[in-house]
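Of the protein chains in this complex, one is absent; all others appear in place.
Up next, chain A:
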Amino acid sequence: MASVCLYFQVHQPMRVKRYRVFDVGWDHDYFNDNTETNLNNKKVLAKVAAKSYLPTNTILLKLLENHPELSLTYSFSGILLEQLEKDFPEILDSFKKLINTGRVEVLSETYYHSLAFFYSRKEFERQVEMHKAKIKRVFGVTPKAFRNTELAYTNELAKWADEKGFTAILAEGWDSFLGWRSPNFVYKPKGTKKIKTLLKNYKLSDDIAFRFSEKSWSQWPLTADKFADWVSRINGNGQVVNLFMDYETFGEHQWEANGIFEFLRQLPTEILKHPDNNFLTVSEAAKAYPAMDEVDVPYIVTWADTERDLSAWVGNAIQTSAISLLYSLEKTILKANDPELTHDWRRLQTSDHFYYMCTKWFSDGDVHKYFNPYESPYDAFISFMNVVSDLKLRIEKKKQPQKSLNKKRKHIETSRNFPNSIGI
(Lines give C-alpha, C1' and ligand atoms only; values in the text may rest on other atoms or scores of the structure.)
Protein backbone atom coordinates (compact mmCIF):
# COMPACT_ATOMS: atom_id res chain seq x y z
CA MET A 1 0.00 0.00 0.00
CA ALA A 2 1.25 3.50 -0.78
CA SER A 3 -0.76 6.19 0.95
CA VAL A 4 -0.13 9.67 -0.37
CA CYS A 5 -0.27 12.39 2.24
CA LEU A 6 -0.50 15.83 0.60
CA TYR A 7 0.17 18.63 3.05
CA PHE A 8 0.27 22.35 2.24
CA GLN A 9 1.60 25.20 4.36
CA VAL A 10 -0.27 28.50 3.82
CA HIS A 11 1.43 31.56 5.25
CA GLN A 12 2.23 35.18 4.48
CA PRO A 13 4.09 37.32 7.03
CA MET A 14 3.42 40.92 8.01
CA ARG A 15 6.54 42.51 6.56
CA VAL A 16 8.00 45.51 8.38
CA LYS A 17 7.97 48.66 6.28
CA ARG A 18 11.06 50.79 5.72
CA TYR A 19 11.34 52.31 9.16
CA ARG A 20 14.07 54.85 9.91
CA VAL A 21 15.64 55.90 13.16
CA PHE A 22 13.79 59.22 12.77
CA ASP A 23 10.47 57.38 12.95
CA VAL A 24 11.20 55.97 16.39
CA GLY A 25 8.91 57.55 18.97
CA TRP A 26 6.49 58.89 16.35
CA ASP A 27 5.28 56.17 14.09
CA HIS A 28 3.82 53.02 15.64
CA ASP A 29 2.43 51.50 12.45
CA TYR A 30 5.14 49.07 11.48
CA PHE A 31 3.39 46.99 8.86
CA ASN A 32 1.45 49.50 6.77
CA ASP A 33 3.75 50.00 3.79
CA ASN A 34 1.68 51.28 0.88
CA THR A 35 4.35 51.57 -1.78
CA GLU A 36 4.63 49.56 -4.97
CA THR A 37 7.37 47.43 -3.41
CA ASN A 38 7.05 43.94 -1.98
CA LEU A 39 6.95 45.41 1.52
CA ASN A 40 3.33 46.25 0.85
CA ASN A 41 1.65 43.30 2.55
CA LYS A 42 -1.74 43.82 1.01
CA LYS A 43 -0.27 44.09 -2.46
CA VAL A 44 1.80 40.92 -2.03
CA LEU A 45 -1.15 38.97 -0.67
CA ALA A 46 -3.39 40.18 -3.51
CA LYS A 47 -0.84 38.91 -6.00
CA VAL A 48 -0.32 35.56 -4.28
CA ALA A 49 -4.06 35.08 -3.87
CA ALA A 50 -4.74 35.76 -7.53
CA LYS A 51 -1.86 33.71 -8.88
CA SER A 52 -1.95 30.85 -6.41
CA TYR A 53 -4.57 30.55 -3.66
CA LEU A 54 -7.68 31.19 -5.67
CA PRO A 55 -6.94 29.04 -8.73
CA THR A 56 -5.47 26.23 -6.62
CA ASN A 57 -8.46 26.21 -4.29
CA THR A 58 -10.81 26.04 -7.26
CA ILE A 59 -8.91 23.10 -8.77
CA LEU A 60 -8.68 21.19 -5.49
CA LEU A 61 -12.36 21.71 -4.64
CA LYS A 62 -13.31 20.26 -8.00
CA LEU A 63 -10.90 17.34 -7.50
CA LEU A 64 -12.41 16.63 -4.06
CA GLU A 65 -15.86 16.53 -5.69
CA ASN A 66 -14.73 14.20 -8.49
CA HIS A 67 -12.57 11.89 -6.39
CA PRO A 68 -14.20 10.70 -3.16
CA GLU A 69 -10.90 8.96 -2.34
CA LEU A 70 -8.99 12.25 -2.23
CA SER A 71 -8.09 13.88 1.08
CA LEU A 72 -5.76 16.78 1.92
CA THR A 73 -4.01 18.46 4.86
CA TYR A 74 -3.40 22.17 5.37
CA SER A 75 -1.92 24.47 7.94
CA PHE A 76 -2.57 28.20 8.11
CA SER A 77 -0.63 30.75 10.11
CA GLY A 78 -2.82 32.96 12.30
CA ILE A 79 -1.41 36.11 10.77
CA LEU A 80 -2.34 34.91 7.29
CA LEU A 81 -5.91 34.30 8.45
CA GLU A 82 -6.00 37.81 9.95
CA GLN A 83 -4.93 39.32 6.65
CA LEU A 84 -7.49 37.29 4.72
CA GLU A 85 -10.28 38.26 7.11
CA LYS A 86 -9.41 41.91 6.83
CA ASP A 87 -8.80 42.33 3.12
CA PHE A 88 -9.66 39.15 1.24
CA PRO A 89 -12.77 37.49 2.76
CA GLU A 90 -13.60 35.81 -0.55
CA ILE A 91 -10.29 33.93 -0.43
CA LEU A 92 -10.98 32.84 3.12
CA ASP A 93 -14.40 31.58 1.97
CA SER A 94 -12.80 29.46 -0.70
CA PHE A 95 -10.57 27.84 1.95
CA LYS A 96 -13.64 27.28 4.14
CA LYS A 97 -15.34 25.44 1.29
CA LEU A 98 -12.41 23.06 1.07
CA ILE A 99 -12.47 22.35 4.79
CA ASN A 100 -16.26 21.96 4.80
CA THR A 101 -15.90 18.94 2.51
CA GLY A 102 -14.85 17.05 5.66
CA ARG A 103 -11.91 15.52 3.83
CA VAL A 104 -9.43 18.28 4.59
CA GLU A 105 -7.52 18.21 7.86
CA VAL A 106 -6.16 21.42 9.44
CA LEU A 107 -2.98 21.22 11.52
CA SER A 108 -1.93 23.05 14.64
CA GLU A 109 1.01 25.48 14.62
CA THR A 110 2.03 28.78 16.22
CA TYR A 111 -0.33 31.67 15.54
CA TYR A 112 2.52 33.98 14.53
CA HIS A 113 4.56 31.47 12.51
CA SER A 114 7.33 31.94 15.07
CA LEU A 115 10.37 30.10 16.36
CA ALA A 116 9.16 30.67 19.92
CA PHE A 117 9.68 27.01 20.91
CA PHE A 118 13.43 27.61 20.92
CA TYR A 119 13.29 30.94 22.79
CA SER A 120 10.36 30.83 25.21
CA ARG A 121 8.35 27.70 25.92
CA LYS A 122 5.60 29.69 27.61
CA GLU A 123 5.22 32.11 24.75
CA PHE A 124 5.23 29.18 22.35
CA GLU A 125 2.37 27.52 24.21
CA ARG A 126 0.38 30.74 24.28
CA GLN A 127 0.73 31.06 20.50
CA VAL A 128 -0.34 27.44 19.94
CA GLU A 129 -3.43 28.07 22.07
CA MET A 130 -4.22 31.28 20.19
CA HIS A 131 -3.91 29.40 16.93
CA LYS A 132 -6.18 26.60 18.12
CA ALA A 133 -8.87 29.12 19.10
CA LYS A 134 -8.53 30.91 15.77
CA ILE A 135 -8.86 27.71 13.72
CA LYS A 136 -11.90 26.71 15.72
CA ARG A 137 -13.50 30.11 15.20
CA VAL A 138 -12.72 30.40 11.50
CA PHE A 139 -13.11 26.79 10.31
CA GLY A 140 -15.03 25.16 13.16
CA VAL A 141 -12.48 22.39 13.62
CA THR A 142 -9.90 21.50 16.29
CA PRO A 143 -6.47 20.40 15.07
CA LYS A 144 -5.20 17.01 16.19
CA ALA A 145 -1.73 16.99 14.65
CA PHE A 146 1.10 19.51 14.99
CA ARG A 147 3.66 21.09 12.69
CA ASN A 148 6.18 23.64 13.85
CA THR A 149 7.33 26.72 11.92
CA GLU A 150 9.73 25.81 9.09
CA LEU A 151 9.19 22.18 10.15
CA ALA A 152 11.78 22.86 12.89
CA TYR A 153 11.80 19.65 14.91
CA THR A 154 13.63 18.07 17.86
CA ASN A 155 12.99 15.22 20.34
CA GLU A 156 11.97 17.91 22.83
CA LEU A 157 9.28 19.26 20.57
CA ALA A 158 7.91 15.77 19.89
CA LYS A 159 7.77 15.13 23.64
CA TRP A 160 5.92 18.37 24.17
CA ALA A 161 3.38 17.52 21.42
CA ASP A 162 2.94 14.02 22.88
CA GLU A 163 2.19 15.43 26.32
CA LYS A 164 -0.31 17.86 24.79
CA GLY A 165 -2.16 14.94 23.25
CA PHE A 166 -1.36 15.48 19.57
CA THR A 167 -1.59 12.29 17.53
CA ALA A 168 1.06 13.20 14.99
CA ILE A 169 3.87 15.63 14.35
CA LEU A 170 5.58 16.50 11.08
CA ALA A 171 9.31 16.58 10.36
CA GLU A 172 11.74 16.60 7.48
CA GLY A 173 12.74 13.08 6.43
CA TRP A 174 16.38 13.99 6.66
CA ASP A 175 19.21 11.47 6.20
CA SER A 176 21.19 12.73 9.20
CA PHE A 177 18.90 10.95 11.65
CA LEU A 178 17.20 8.45 9.34
CA GLY A 179 20.43 6.90 8.09
CA TRP A 180 19.59 3.94 5.83
CA ARG A 181 15.93 4.05 6.85
CA SER A 182 13.17 5.27 4.55
CA PRO A 183 10.95 8.30 5.17
CA ASN A 184 8.08 6.28 3.72
CA PHE A 185 7.05 4.76 7.04
CA VAL A 186 5.52 6.13 10.21
CA TYR A 187 7.94 6.46 13.14
CA LYS A 188 7.86 7.00 16.88
CA PRO A 189 9.83 9.97 18.23
CA LYS A 190 12.34 9.10 20.95
CA GLY A 191 11.08 9.52 24.49
CA THR A 192 7.36 9.68 23.58
CA LYS A 193 4.40 7.45 24.42
CA LYS A 194 1.67 7.71 21.80
CA ILE A 195 2.53 10.30 19.18
CA LYS A 196 3.80 9.35 15.72
CA THR A 197 5.94 11.32 13.35
CA LEU A 198 5.41 11.69 9.63
CA LEU A 199 8.53 12.47 7.65
CA LYS A 200 8.60 14.51 4.50
CA ASN A 201 9.80 12.64 1.42
CA TYR A 202 11.99 15.53 0.36
CA LYS A 203 12.99 14.02 -2.94
CA LEU A 204 9.49 13.62 -4.30
CA SER A 205 8.22 16.79 -2.59
CA ASP A 206 11.00 18.89 -4.05
CA ASP A 207 10.49 17.37 -7.50
CA ILE A 208 7.24 19.34 -7.47
CA ALA A 209 8.10 22.29 -5.22
CA PHE A 210 11.57 23.16 -6.56
CA ARG A 211 12.35 21.25 -9.73
CA PHE A 212 9.05 21.29 -11.59
CA SER A 213 9.99 24.14 -13.98
CA GLU A 214 13.73 23.44 -14.03
CA LYS A 215 14.52 22.82 -17.67
CA SER A 216 18.06 21.64 -16.90
CA TRP A 217 16.63 18.81 -14.75
CA SER A 218 16.97 15.42 -16.44
CA GLN A 219 13.33 14.58 -15.63
CA TRP A 220 11.88 17.78 -17.07
CA PRO A 221 9.08 18.08 -18.03
CA LEU A 222 7.44 16.42 -15.05
CA THR A 223 4.09 14.90 -15.91
CA ALA A 224 1.46 13.52 -13.52
CA ASP A 225 1.71 9.99 -14.88
CA LYS A 226 5.48 9.94 -14.50
CA PHE A 227 5.23 11.26 -10.96
CA ALA A 228 2.48 8.75 -10.10
CA ASP A 229 4.75 6.01 -11.39
CA TRP A 230 7.52 7.08 -8.98
CA VAL A 231 5.00 7.08 -6.13
CA SER A 232 3.70 3.61 -7.06
CA ARG A 233 7.19 2.14 -6.98
CA ILE A 234 7.14 2.63 -3.22
CA ASN A 235 4.61 -0.21 -2.93
CA GLY A 236 6.37 -3.09 -1.24
CA ASN A 237 8.99 -1.05 0.57
CA GLY A 238 7.03 1.80 2.09
CA GLN A 239 3.59 2.74 3.38
CA VAL A 240 3.23 6.52 3.21
CA VAL A 241 4.53 9.12 0.80
CA ASN A 242 4.55 12.48 2.55
CA LEU A 243 4.47 15.31 0.05
CA PHE A 244 4.86 18.47 2.14
CA MET A 245 5.23 21.88 0.52
CA ASP A 246 4.36 25.56 0.58
CA TYR A 247 0.95 26.17 -0.94
CA GLU A 248 2.48 28.95 -3.06
CA THR A 249 4.23 26.17 -5.02
CA PHE A 250 1.11 26.18 -7.15
CA GLY A 251 1.03 29.28 -9.31
CA GLU A 252 3.53 31.45 -7.43
CA HIS A 253 6.78 29.46 -7.16
CA GLN A 254 5.90 27.29 -10.15
CA TRP A 255 4.03 29.23 -12.77
CA GLU A 256 0.81 28.34 -14.49
CA ALA A 257 2.56 28.80 -17.84
CA ASN A 258 4.90 25.93 -16.94
CA GLY A 259 1.96 23.59 -16.46
CA ILE A 260 1.76 23.26 -12.68
CA PHE A 261 -2.05 23.49 -12.56
CA GLU A 262 -2.45 20.90 -15.29
CA PHE A 263 -0.12 18.63 -13.34
CA LEU A 264 -2.22 19.10 -10.19
CA ARG A 265 -5.48 18.46 -12.04
CA GLN A 266 -4.24 15.10 -13.30
CA LEU A 267 -2.37 13.97 -10.21
CA PRO A 268 -5.20 12.21 -8.27
CA THR A 269 -6.40 10.28 -11.33
CA GLU A 270 -2.89 9.15 -12.14
CA ILE A 271 -2.09 8.16 -8.55
CA LEU A 272 -5.36 6.27 -8.14
CA LYS A 273 -4.75 4.28 -11.34
CA HIS A 274 -2.61 1.95 -9.25
CA PRO A 275 -5.03 -0.17 -7.19
CA ASP A 276 -2.80 -0.16 -4.10
CA ASN A 277 -2.54 3.62 -3.85
CA ASN A 278 -4.75 5.92 -1.83
CA PHE A 279 -4.80 9.34 -0.16
CA LEU A 280 -4.76 9.98 3.59
CA THR A 281 -4.64 13.06 5.80
CA VAL A 282 -1.84 13.38 8.36
CA SER A 283 -3.93 12.06 11.26
CA GLU A 284 -5.41 9.26 9.16
CA ALA A 285 -1.94 8.11 8.14
CA ALA A 286 -0.72 8.15 11.75
CA LYS A 287 -3.71 6.04 12.72
CA ALA A 288 -3.52 3.64 9.79
CA TYR A 289 0.09 2.54 10.18
CA PRO A 290 2.13 1.29 13.12
CA ALA A 291 5.43 2.98 14.00
CA MET A 292 8.16 1.00 12.26
CA ASP A 293 11.00 2.28 14.43
CA GLU A 294 12.10 5.09 16.68
CA VAL A 295 13.69 8.32 15.41
CA ASP A 296 16.17 10.21 17.57
CA VAL A 297 16.63 13.91 16.76
CA PRO A 298 18.55 15.62 19.56
CA TYR A 299 19.36 18.67 17.41
CA ILE A 300 17.10 20.97 15.38
CA VAL A 301 16.18 19.76 11.89
CA THR A 302 14.19 22.01 9.53
CA TRP A 303 13.01 21.76 5.94
CA ALA A 304 15.30 24.52 4.73
CA ASP A 305 18.20 24.39 2.29
CA THR A 306 21.03 21.90 2.21
CA GLU A 307 21.92 22.34 5.87
CA ARG A 308 18.37 21.54 7.10
CA ASP A 309 19.05 23.59 10.23
CA LEU A 310 18.07 27.03 11.55
CA SER A 311 21.06 28.83 10.03
CA ALA A 312 18.86 30.61 7.48
CA TRP A 313 17.07 32.31 10.40
CA VAL A 314 19.65 32.60 13.16
CA GLY A 315 22.96 31.98 11.38
CA ASN A 316 24.68 35.35 11.64
CA ALA A 317 25.24 38.10 14.22
CA ILE A 318 22.46 40.43 13.05
CA GLN A 319 19.88 37.64 13.14
CA THR A 320 20.82 36.34 16.58
CA SER A 321 21.07 39.81 18.09
CA ALA A 322 17.67 40.80 16.66
CA ILE A 323 15.84 37.67 17.84
CA SER A 324 17.47 37.74 21.29
CA LEU A 325 16.54 41.38 21.77
CA LEU A 326 12.95 40.66 20.78
CA TYR A 327 12.49 37.76 23.20
CA SER A 328 14.24 39.68 26.00
CA LEU A 329 11.21 42.01 25.99
CA GLU A 330 8.76 39.22 26.84
CA LYS A 331 8.33 39.95 30.53
CA THR A 332 7.97 43.72 30.25
CA ILE A 333 5.63 43.47 27.27
CA LEU A 334 3.29 41.05 28.98
CA LYS A 335 3.42 43.08 32.18
CA ALA A 336 2.35 46.18 30.28
CA ASN A 337 -0.84 44.25 29.49
CA ASP A 338 -1.59 46.22 26.34
CA PRO A 339 -3.13 44.01 23.62
CA GLU A 340 -1.97 46.24 20.81
CA LEU A 341 1.60 46.32 22.08
CA THR A 342 1.63 42.55 22.58
CA HIS A 343 0.19 41.92 19.14
CA ASP A 344 2.92 44.09 17.54
CA TRP A 345 5.61 42.28 19.53
CA ARG A 346 4.27 38.94 18.40
CA ARG A 347 3.97 39.93 14.77
CA LEU A 348 7.69 40.73 14.94
CA GLN A 349 8.35 37.12 15.97
CA THR A 350 7.35 35.73 12.57
CA SER A 351 10.32 33.76 11.27
CA ASP A 352 10.31 35.54 7.89
CA HIS A 353 11.75 38.73 9.46
CA PHE A 354 14.91 36.85 10.40
CA TYR A 355 15.07 35.03 7.09
CA TYR A 356 15.28 38.39 5.32
CA MET A 357 18.44 39.12 7.36
CA CYS A 358 20.20 35.99 6.10
CA THR A 359 23.58 36.68 4.50
CA LYS A 360 24.69 33.15 3.79
CA TRP A 361 23.84 33.02 0.10
CA PHE A 362 24.46 36.68 -0.40
CA SER A 363 28.20 36.55 -0.89
CA ASP A 364 28.21 33.69 -3.40
CA GLY A 365 25.97 35.71 -5.65
CA ASP A 366 23.33 33.02 -5.33
CA VAL A 367 20.65 35.47 -4.31
CA HIS A 368 17.94 33.81 -6.33
CA LYS A 369 17.69 31.03 -3.82
CA TYR A 370 15.54 33.10 -1.62
CA PHE A 371 13.05 35.89 -1.82
CA ASN A 372 13.77 39.13 -0.02
CA PRO A 373 11.52 42.19 -0.19
CA TYR A 374 14.34 44.35 1.20
CA GLU A 375 17.25 45.65 -0.84
CA SER A 376 19.66 43.76 1.39
CA PRO A 377 19.73 41.69 4.61
CA TYR A 378 21.25 44.71 6.33
CA ASP A 379 18.33 46.92 5.35
CA ALA A 380 15.96 44.32 6.79
CA PHE A 381 17.90 44.38 10.05
CA ILE A 382 17.96 48.19 10.30
CA SER A 383 14.21 48.61 9.89
CA PHE A 384 13.54 45.74 12.30
CA MET A 385 15.85 47.11 15.00
CA ASN A 386 14.42 50.61 14.70
CA VAL A 387 10.94 49.16 15.14
CA VAL A 388 12.04 47.24 18.23
CA SER A 389 13.51 50.49 19.60
CA ASP A 390 10.10 52.10 19.18
CA LEU A 391 8.44 49.13 20.85
CA LYS A 392 10.78 49.51 23.82
CA LEU A 393 9.93 53.18 24.02
CA ARG A 394 6.23 52.36 24.08
CA ILE A 395 6.80 49.96 26.98
CA GLU A 396 8.70 52.69 28.84
CA LYS A 397 5.94 55.20 28.30
CA LYS A 398 3.35 52.68 29.44
CA LYS A 399 5.25 52.29 32.70
CA GLN A 400 5.12 55.98 33.54
CA PRO A 401 1.65 57.34 32.91
CA GLN A 402 1.82 60.96 31.76
CA LYS A 403 -1.19 63.03 30.91
CA SER A 404 0.24 64.66 27.85
CA LEU A 405 1.41 61.32 26.63
CA ASN A 406 -1.97 59.68 27.03
CA LYS A 407 -3.51 62.41 24.99
CA LYS A 408 -1.07 61.73 22.19
CA ARG A 409 -1.57 58.00 22.32
CA LYS A 410 -5.29 58.40 22.14
CA HIS A 411 -4.94 60.45 19.03
CA ILE A 412 -2.76 57.80 17.46
CA GLU A 413 -5.04 54.97 18.45
CA THR A 414 -8.15 56.52 17.02
CA SER A 415 -6.34 57.23 13.79
CA ARG A 416 -5.39 53.64 13.19
CA ASN A 417 -7.39 50.70 12.21
CA PHE A 418 -6.70 48.11 14.84
CA PRO A 419 -8.45 44.92 13.90
CA ASN A 420 -10.75 43.17 16.31
CA SER A 421 -10.13 40.28 14.09
CA ILE A 422 -7.53 38.74 16.37
CA GLY A 423 -10.79 37.39 17.75
CA ILE A 424 -9.50 35.15 20.44
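In this section, contacts are C-beta pairs under 8 Å (C-beta built on N, C-alpha and C of every residue); 3 or more make two chains touch, one makes a residue touch a chain; residues count from 1.
Just so it is clear, contacts and distances are computed from a predicted model.
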{"item": "Among \"Xylose transport system permease protein XylH\", \"Multisubunit potassium/proton antiporter PhaD subunit\", \"Phycobilisome protein\" or \"4-alpha-glucanotransferase\", the UniProt name of the subunit that does not appear here", "value": "\"4-alpha-glucanotransferase\""}
{"item": "Among A:Q9, A:N316 or A:Q349, the residue in touch with the chain that has been omitted", "value": "A:N316"}
{"item": "Residues belonging to chain A that touch the chain removed from view", "value": "20-22, 316-318, 320-322, 359, 362-363, 365, 367, 375-376, 378-379, 381-382, 385-386"}
